[in-house]
Structure formats: structure tokens, C-alpha cells
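Our next item is chain A:
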Amino acid sequence: MDSELIRVIAFLVGIIAFAALNAAYLVWLERKGAAHIQRRIGPKEVGPFGLLQPMVDGIKLMTKQILIPDGVDPVLFRLAPILAMVPAIMSFVTIPFSETLVARNINVGLLMIFAFASVNVLALLLGGWASNNKYAVISAARAVSQNIAYEIPMLITVITMVMITGTLNLNEIVAQQPNISQWYIFRFSASPLMPVAFLIFFICSLAETNRAPFDLGEAESELVAGFHTEYSSMGFGLFFMGEYANIVIGCSLAVVLFLGGWQDPFGLYPGVWWFLLKLYLLIFTVIWIRWTFPRTQFYGLLNLSWKILIPVSMFNLLLTAGFLKVF
Partner candidate 1 sequence: MRNMDFTKLKEQLRPLAILEDVVVGEPPEEDTGSEARVAPEPEKLAAMHEPDYLARGFNLDVRVEAGKVVEAAGILDEHGFFLEAVTGVDWPQEGQLEVVYDYCLWQPQCRVVVRTRLDRQSPVVPTISTICPGANWHERETHDFFGIEFSGHPDLRPLLLPDDADFHPLLKDFKAHG
Partner candidate 2 sequence: MGAYFKEIFTGFWSLLVGMSITIREMTKPVVTEQYPYEASVMTSRFRGHIELVPNEEGGNKCIVCGMCMRSCPSACITVEGEKREGIKGKALTRYRLDFTRCSLCGMCVESCRPGAIRFSKDYNLAGTKKAAYIFDLLKRLEEQNK
């Protein structure tokens, strides 16, 4: 019992540290990646390669004053940033970093992540609504309809995955993919559309986390800063960290469901390093996408979901069901 308590506390601290460190250093990675894509250098003054920049940024954010504008809903306004961060951290609980490195190996881990992920949109909605700012309200409305539209194909894809794997336990799903030919992205025996399913999942997780090219919520050229227009100091900081934490969650799930999690592609040395390698490759792709494409238009975004992603994921669901029945 005692060791179990220590384990929980250690993981709790570890997860929060992991989430915060990731948020901080993904900002660094984002800035460096963007800079080199744009043939600049990026942060370079603070520490070697600007590695201390996130720390300095964090200190700056923390020392700023939290401004509460007139006419905002004081409770919701303060609550929203916390609400953006907490579900993201909670979702880390069930991510299997390696066979043993998992805070809680819950049987319904997959379900739990999606439950918490849907709280995230509530934070945007509340933050935007409570701000008493027209830009923020428009942004909140956009974020909600976007999330609703993309939750559907994402969940259909996940249902397909659950049908194939037969479990909601993330560690078991990883265990089913011992080498590269067994990874679900290449498991053509389950459904010939598996790479497409991965793509749908990846696109949806981009949209769910409001990342470019689906960053309509913060479309800075239209809505200034969207739902966090009125936030300053760590209020803004938490939204910011929440966004990066959500990216990590989204990419982790993609790695777990499709790319074999902590498994070695050749089945030799499975471990946490494989997980992190795959995770950061995916995250780099997210950053790479952001700095390549313009933002989608609102109807384009919804059309993509309703006219392409949902029909295709539905088709994949039926196809998979058929394959399961036949083979």
C-alpha cells in the first residue's frame, strides 16, 4: 500500500514535470523549427542554442500582472485556464511510456483520454465567453463547432481501432504491435485503409488541439488572439501550456494506436526511447505542418470533416467490420 502511494506521488510529480517541460521545450522546438524552415536561426541568446529561453519566458510570464478586465465573469475567467491545463495533465496518467512506465494502467484508458480531451474545448468556450470580448466570443464559437465536427471522425476511427484490438487498455494495444509489420498503421489484414485511418486520426488531433492549419480559434490575423485575447501572465501561459500538452497527448495516442508505442520496429530493444522518438517525430511533423500551410477557412474546415473525413472513416469502419467477420 505504501509503495503504491509513493508510486502515485512520484508519477504525479513526474507527469506534471513532463507536461510542463514538454510545453516549455516544445515552444523552443517550435521556434527553432520555424526559424530554420524560414532560414533564420531563432532563439540563440539565452544559453547554448537558446536552450534557456523557455525558462526565461516562463519567469517573464510569471512575473507579469494578471489583468482582469472590466465586465468579465470573474470566476469563469480565472477558471478557464486551469480547465485547459488540468485535463491535459490527467490524460497523461494512462499513457504507456514503456511497458512499466505508466502511472495507471487503466482498462478503459482510451475512453478516459477522450473523456478528458472533450473537457478541453469547454475551457476554450468558457475562456472566450467569460472574456467579454467580441473576438474571444467568435473564437469560442468557432472552437466549439470545430471540435464537434472533428470529434466524430476521430471517435469513429478509434472505434475501428477498438474493434480490431478488442481492448481499451493502451498498454495491451501496444503489446499487440511487437514489430513494424505488426504496427496497426501497416496492419493491412485488419483493413486495407489503415494508413488512411492513421491520417484521419492525425488530422483530427490537429483540429482537436486547434493547431495550424486548423487554428481558427486563434486566427491572429482575424481575431487578434482568439479566446485568449484578454488573458495575460500565467492565465495566457496555462492556455499556452495546455495547447502543447494536448499536442503531446494527441501524438502519444497516435503513436500508441498506430505506431507501436514503446515497441522497437525490429522487435529488438523495446523501451521508452522508442516511444519518445516516435512521439517527437510526430510532434515535429505537427510543427512542420504549421509552418508550411496557410489557415483553412471555416467552411473548408467543416467540409473537410463532414464531406471527407466522416464518410471515409465510416467506410473504414464498415470495411473493418467486414474484414473481422470474414477473416
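The rule is short, and it goes like this: contacts are C-beta pairs under 8 Å (C-beta built on N, C-alpha and C of every residue); 3 or more make two chains touch, one makes a residue touch a chain; residues count from 1.
Selection rule: all candidates are chains of the complex that A comes from, given by their letters.
Values in this document were obtained by computation on a predicted structure and should not be read as measured data.
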Quickly now, which of 1 or 2 touches chain A in the complex? Give its number.
-> 2
Chain A residues within the candidate 2 interface of the complex = 33, 35-41, 288-289, 291-293, 308
